[in-house]
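Complex shown without one protein chain; remaining protein chains in place.
We call the chains A and B, going by the order they appear; numbering starts again at 1 in every chain.
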Amino acid sequence: MADGYNKPIPIPQPESDNYWEGAKAGELRLRKCDDCNQAYFYPRNICPECGNNNTSWIVASGNAKIHTFAIVHRPPHPGFMDDVPYVPAIVELEEGPRMATQIINVEADPSVISIDMAVKVVFESITDEISLPKFEPA
Amino acid sequence: MPVMDKLKAISGSIAIVGVAESDNIGRVPEKGPMELHAEAGRNALADAGIDKSEVDGVFTAGYSTYDIAEYMGITPHFTDSTSVGGSSFVIHIAHAMAAIAAGYCEVALITHGESGRSNRARAGGNPGLAGAQYEAPYGIMGAPIGYSLAANRYMHQYGEDRTREAMANIAVSTRKWANMNEKAYFYDTPMSFDEYHDSRWVSWPFHLPDCCLVTDAGAAIVITSAERAKSTKKGGVNVLGVAEGHDHSVLHQMPDLTRTWGRHTGPQALEMAGLSHDDLDLAMIYDSFTYTVLATLESLGFCGPGEGPDFVADQRTAPGGDFPLNTSGGGLSYTHPGMYGIFTVVEAVRQLRGETGQRQLDTCELAMAHGTGGTLSSTGTVILARD
Partner (left out) sequence: MPVMDKLQAISGTAAIVGVAESDQIGRTPDKGPLELHAEAGRNALADAGIDKSEVDGVFTAGYSTYDVAEYMGITPHFTDSTSVGGSSFVIHIAHAIAAIQAGYCEVALITHGQTGRSDRARAGGNPGLPSAQYETPYGIIGPPVAYSLAANRYMHQYGEDRTREAMANVAVSTRKWANMNEKAYFYDTPMTFDEYHDSRWISWPFHLPDCCLVTDAGAAIVITSAERAKSTKKGAVNILGAAEGHDHAVLHQMPDLTRTWGRHSGPQALEMAGVTHDDLDLAMIYDSFTYTVLATLESLGFCGPGESPDFVADQRTAPGGNFPLNTSGGGLSYTHPGMYGIFTVVEAVRQLRGETGQRQLDECKLAMAHGTGGLLSSTGTVILGRD
């Protein structure tokens, strides 16, 4: 673990083990329903559209655009004390689903970041087990 | 889907006969949350003139009905601890209506109590939930950040400057109402537009006054049949329409960040009551954030998508304006312990009864109370009328 990392750390669950293993390996893995032929987030063995188990994993391109963002000045948790202002966001992946993330490697300024801006995934290692998919300007 | 002819058949068959807060609200470090529940419950029963021993239905959220009933010494025959955050206590009215109409109980007590400001403990989260895995690691934690993400999308779609002005209008008009409510946290603290615009950022695009308070408070509601209501101390405020539902849990799953489930509950509650928007004298709309009000007014159908900024322009929602909104001072300036929804009902009932002193509306015969819970996730809408 990175020394002193005291932000929330995901605890992999039966349905997300593969997602977090993928992130550690530098892949953004998505679930896809082979009946609906549609990718979805977050990972579930059961398709939220049709309810079937005929689902598989795909590797996303990592290309996305910003659906919305904010700039946090008051930390919601002690772990983010040194990070403010930081930029949480919802991004829309090229494959369709939206996911929550952070935009990094950019100035936390609403005149610099914009909605619909193209971004691409980068993986930030926070523990031996977990790397967080974050996004930076493409 | 909801069956309107059945719903219309029970419209008006149930009445609110008592409402109250806990003895103190705001900052109450010497009292625990269950005590706030119990105080509010006792006070609401006193307001109704109904003895505790007659309560046979207990409704609450945050705590189990076990804890509240045991604390208060009530043994309920019908229990409901449905918890969907701040809207819980509004949707409990729908549940109470169904339970009383069905015959499961006669006197329903809905209680709330939270030490939002003075909490001594925080519950741990469940690591299996989507929020813990896919939002919290990015610092998307707590309501201000989630709602600010939604607000920025609204700005992008409908214009940043007019959205900003609308948020300022709501913050300032709500504060004016609070300045007329001696129980309000900001009773003694006016706020100008300049003060709004100069205030610090919490999570851009939210200034501090875009965000609700964090207080200690409890409240309770007593509900019984319209028939039984006639013999209570203050008579009934009739429940004409109620609706509820939700369409997502975590924010990134929300289908459209600018539209809440109010798009269903508003029309359903109004149709059940046989009324239209123009019939209403008062709207009590959960204002967790200024943006919540904008998105909700549009979702409920008071105006079209993107029209909220025009709808609230020029202090139209302030004292003296022609669309009285959140006359208690709302979650922004009156009180907000965490799950504020119940307080929208308390104020609506008091306005309908004519009990609100200097902020009393000249005409108040029909009111809407509307709760939002989760991260813009659940809504509950209730239409109330004075006999």
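Operating definition for what follows: a contact is a pair of C-beta atoms (placed from the backbone, for glycine too) under 8 Å apart; a residue touches a chain by one contact, two chains touch by 3 or more.
None of these values were measured; they are calculated from a predicted model.
Across the complete structure, the visible chains that the omitted chain touches are A, B.
The residue from B:44, B:91 or B:332 that touches the chain not shown here is B:91.
Annotation: of B:21, B:39 or B:56, B:56 touches the absent chain (contact as defined above).
Touch with the chain that is not drawn comes from one residue among B:24, B:157 or B:249, which is B:249. The chain not displayed touches subunit A at residues 11, 13-15, 44-49, 51. Although one chain is not displayed, its contacts with subunit B can still be listed: residues 1-7, 9-10, 32-34, 56, 64-67, 69-71, 75-84, 91, 94-95, 97-99, 101-106, 120-121, 123-124, 126-130, 243-250, 253, 261, 264, 268, 374, 377-378.
One rule holds in what follows: only the chains that are shown with their structure count from here on.
Look at where the CA atoms of subunit A average out and do the same for subunit B: the two points lie 32 Å apart.
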